[in-house]
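Notes follow the structure.
Here the complex is missing one protein chain, while the rest keep their positions.
Chain IDs A, B and C follow the sequence of writing; residue 1 opens each chain.
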Amino acid sequence: MLGKDGPVKKVQWVGADNNVVVITAAGEIDLHQSNAFQQSLMEPLEQNPSRVVVDLSEVSYMDSSGVASLVKLLSRAMKQGIDVRLAGLNERVRSIFEITRLDTVFGIYPTVEEAVVSE
Amino acid sequence: MLGKDGPVKKVQWVGADNNVVVITAAGEIDLHQSNAFQQSLMEPLEQNPSRVVVDLSEVSYMDSSGVASLVKLLSRAMKQGIDVRLAGLNERVRSIFEITRLDTVFGIYPTVEEAVVSE
Amino acid sequence: MNESTSKLTCAPVRMSVFSTPSHVAVVRVAVERYCALLGFSKRSAGEVALSVDEALTNVIKHAYHGKEDMPIEVVMESTIVDQRDALRIEIRDWGTAIEPDKIKSRDLNEIRPGGLGVHIMKQCMDSVDYIPLPQRGTKLVMIKYCNP
Partner (left out) sequence: MNESTSKLTCAPVRMSVFSTPSHVAVVRVAVERYCALLGFSKRSAGEVALSVDEALTNVIKHAYHGKEDMPIEVVMESTIVDQRDALRIEIRDWGTAIEPDKIKSRDLNEIRPGGLGVHIMKQCMDSVDYIPLPQRGTKLVMIKYCNP
């Protein structure tokens, strides 16, 4: 499901033990894109990363469908003991997390680098 | 007519003898804006500049109404022996001059600086 | 909004679309641009666009259960509400009517994927009214004041 039309453009394994997965999304994530988005978010969990970082720096817009995909990722990851972090949210995307008060539930980092290396 | 709502944001006199006027426009210039645009373009002609440079680098979009305003400026200026140059056109704005073949009628320069100093 | 802006921009814009998820974006950009004409800040215009997106998403999911070829009408217009300039957006569907007790605000402390749409609309707009229609479907009326 890494079709060029879905919002996930890249999946990379990084970190000392290659155990952090960075998922890079782009574009506008609404109802039209949220199924593809969710599927691409879930796939890397099968390889049991210790941490998932979702790079949203190229996501210009997100509605509650996109947020719901991330919440589903978080719920599943928490059950597996996997840490989920979001990075690079623009002001507009950040505000939907604030409105829904999910900004306190996700770890939100300014950059992918910080999300990868912070404790 | 230098209202903050019109497309012309700045009018500056530059050059060795202060005889070149640089008119800076911004935004989208269509039917809604073209009257205000035209009026702001014509005003400086009264001070008899030797050259008019229209800075379009912050104009994101223009239709034939905007082009018509510039053609009216050119016709009037030519009668007064004043040189008209356009600068900083983005690809989209440039293409409407190409489609209407007016790219050969106006002097079109990459930057305001070049438009001001070139012979 | 002064007299002249109001004369030029107040006219309503109506969009008739089908319940196709990809078309939500087409309505969204038009609404956002309409807001800009009315003098809304970028942030406020974005909030209105998001609210319309959430409303259309709900129509597609709940009124039409994912069927993609059902009609939706959106009307945006500038109006006066309580003596203040306001944007009024009406969204109408002809699907399963809303059950008013389902749209009560949810407990946000509960972490679950659904139930965010109506909460977002209520946060972003000054008023959100769902009117189940006698024949079929729902009419949603949202208001946002122009100068907060």
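The definition used in the following text is that a residue touches a chain if its C-beta (ideal position, glycine included) is under 8 Å from a C-beta of that chain, and two chains touch if they have at least 3 such contacts.
All values reported here derive from a predicted model rather than from experimental measurement.
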Which displayed chains the hidden chain touches across the whole complex: B, C
Touch with the omitted chain, as defined above, among C:37, C:81 or C:143: C:37
Chain B residues touching the omitted chain (full complex): 28, 30-32, 63-65, 67-69, 71-72, 74-75, 92, 95-96, 99-102, 105
In chain C, positions touching the absent partner: 7-9, 11-18, 20-23, 25-27, 29-30, 32-34, 37, 68-69
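The criterion applied here is as follows: only the chains that are shown with their structure count from here on.
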Separation of chain A from chain B, taking each centre as the mean of its C-alpha atoms, in whole Å: 46
Multi-chain contact sites of chain B, meaning residues that touch two or more partners: none
Chain C, residues touching no fewer than two other chains: none
